[in-house]
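Up next is subunit A:
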Amino acid sequence: MEYNFFNHFIFTYLIVLIALIGWFSMMFIKGKRLIRPNKSKTGS
Partner candidate 1 sequence: MFLRLLKKDLLVEFRSREVSASMLTFGLAVIMIFSFSINISPDLFRRFAPGLYWIMVLFIAVLGLHRMFSHEKEFDTFSMIISAPVERGLIFLAKWVSGVLFLTVAEILITLPFLLFLQVGIPEQWVILIVIILLGNIGIMAIGSLVSGLAMRAKMSEVLLPILLFPLVSPQIIATVQATTAVFDGKPLASWQLWLNLMITFALVFGLAGYLFFEHITEE
Partner candidate 2 sequence: MFVTRFNNRLRTGIIIMILLMIINLVNILFNSPLVPIQQWAQKIFYYHVPCAWVAFLSFFIVLIAGIMFLKTKNYKYDRLGLAAAELGTFFTVLVLITGPIWASAIWGKAWTWEPRLTTTFVLFLIYSGYFMLREFGGAPERVARYAAILGIIAFIDVPIIFISVRFWSPEVQSHPQVEMALQPTGIMTTFFFSLFTFTMLYFLMLWIRTGILSLKVKNQ
Partner candidate 3 sequence: MIASELLSVTDLDKSFYHRPILKDFNLQIAGGEIVAVMGRNGVGKSTLFRVLARISSPVNGEITFQGRSILKGPDSNRKGILYLGHAPGMYPPLSAVENLQLISAIYTSPVSQSEVKSALNRVGLTDQVNDPIKIYSQGMLQRLKLALAILVDWKLLLFDEPFTGLDAQGRKFTEMILADWKQAGRTVMLVTHDFEWSWNFCTRLVILESGIVQYDFSPSDNDFTDAENQFRKLIG
């Protein structure tokens, strides 16, 4: 029984972790895409 409950906890933890990592990497990609045109402007 205890083992089963532990599974539930790990499951929860992983879901929160994956969601957060997903969110941050999404923001990272979005931010990069937005910063690029600016960079090319200053470069030229």
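Just a few scattered comments:
What we mean here is this: a contact is a pair of C-beta atoms (placed from the backbone, for glycine too) under 8 Å apart; a residue touches a chain by one contact, two chains touch by 3 or more; residues count from 1.
These made the cut because all candidates are chains of the complex that A comes from, given by their letters.
Just so we're clear, the structure is a prediction, and the values are computed from it rather than from any experiment.
Contact annotation for this complex: of the listed candidates 1, 2 or 3, subunit A touches only 2.
The part of subunit A that touches candidate 2 in the complex is made up of residues 1-2, 4-6, 8-9, 11-13, 15-16, 19-20, 23-24, 27-28, 30-32, 34-35, 37-38.
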